[in-house]
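Have a look at the structure below, then the notes.
One protein chain is absent from this view; the other protein chains keep their places.
Entry: chain A
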Amino acid sequence: MTVSPITRRRLAAFRANRRAYVSLWLFSVLFVLTLFAELIANDKPIVMQYDGSWYVPLLIDYPETEFDGFLPTRTDYLDPFIQEQIRDHGWALWPLIPFSYQTLDMHMTRPSPAPPDSRHWLGTDDQGRDVLARVIYGFRLSVAFALVLTAGSLVMGVLFGGIQGYFGGKIDLIGQRVTEIWSGLPVLFLLIILASFVQPGFWWLLGIMLLFSWLGLVDIVRAEFLRARNLEYVRAAKAMGLPSRLIMWRHVLPNAMVATLTFIPFIFTGAIGTLTALDFLGFGLPPGAPSLGELAAQGKNNLHAPWLGITAFMTLAIMLSLLVFIGEGLRDAFDPRHVKQRPAQAIAPQETPHG
């Protein structure tokens, strides 16, 4: 694929913004790491050898009888008896953190919530679960939620905004009024009401928030389409007889995406913020789910255990700051006004093609 010079200039502008560039790298590294959370923080070994045969506890549940236990139930690898068996009959490769997000540490020497030590690097929460493991899984969940929500908002926002802007007139007028009324609905209350008669899970929350989160994009996309529909190359495509959907897809959308893309990081951070807030209030993800908002709520309830609140705060602060920096860099890179202006005469192309 060839990179058009506009894209190249934007990439260069983004790279020149060191803060945004470093933020993007840091965020990508964090996200990729948390994508493999099961390999980093888990309560079962990744691979192990027992009596000469191979086991992959990460992927397959083995009954305890497999390792000469007594019960045909799922193996608890943190059980001292099993650990002893493994030591005697083979070896096991453990993840860096031997706890998953919902593992209750049954062998703690101190009451939970326990402060950080060498066993639990960021301490445990009030139910004896490892905070670091929960942060890792929680980070992944938040980002995944925000990603899906942003993608969904993008599709809906571009669709509705595009139709309003491109056709204009009555469609635009009615569409605008409908979106205005729709955006007047109080999202948070709807979610709270919903939480009272269903147990909201990941997809429920996503669905409800998706109903509203695209509204912010509509205005931008509409304005871009409204502007673009009178550009000469769009009129040329009309004169050529192309149907509206093709014109919108091929000619208007690629040029409208710039303004839209700069808005995305802010939808993204907004989604993370809302999810956290709901979890904090207890209307969010079901109990037990690794959530940063729930961690923050625990911090509030256990003021004597400051590592909870501090961890939640730091994680959110770092994640959102990185995203805002990235968004800022993107916006500047896409904004032609940020490039030093030259007079048109100086860059007017010559008669012979170059480039």
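Here, contacts are C-beta pairs under 8 Å (C-beta built on N, C-alpha and C of every residue); 3 or more make two chains touch, one makes a residue touch a chain; residues count from 1.
In this text, contacts and distances are computed from a predicted model.
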Protein name, per the UniProt record, of whichever chain is missing from view ("Aspartate carbamoyltransferase", "Bifunctional protein PyrR", "ABC-type dipeptide transporter" or "NADH-quinone oxidoreductase subunit N"): "ABC-type dipeptide transporter"
Options A:R19, A:R110 or A:R235, residue touching the unrepresented chain: A:R235
Residue of A:Q49, A:N255 or A:S321 touching the missing chain in the full complex: A:N255
Residue in contact with the excluded chain [from A:P115, A:G201 or A:P243]: A:P243
Missing-chain contacts mapped onto chain A: 4-6, 231-233, 235-243, 246, 250-251, 254-255, 340-343, 345-355
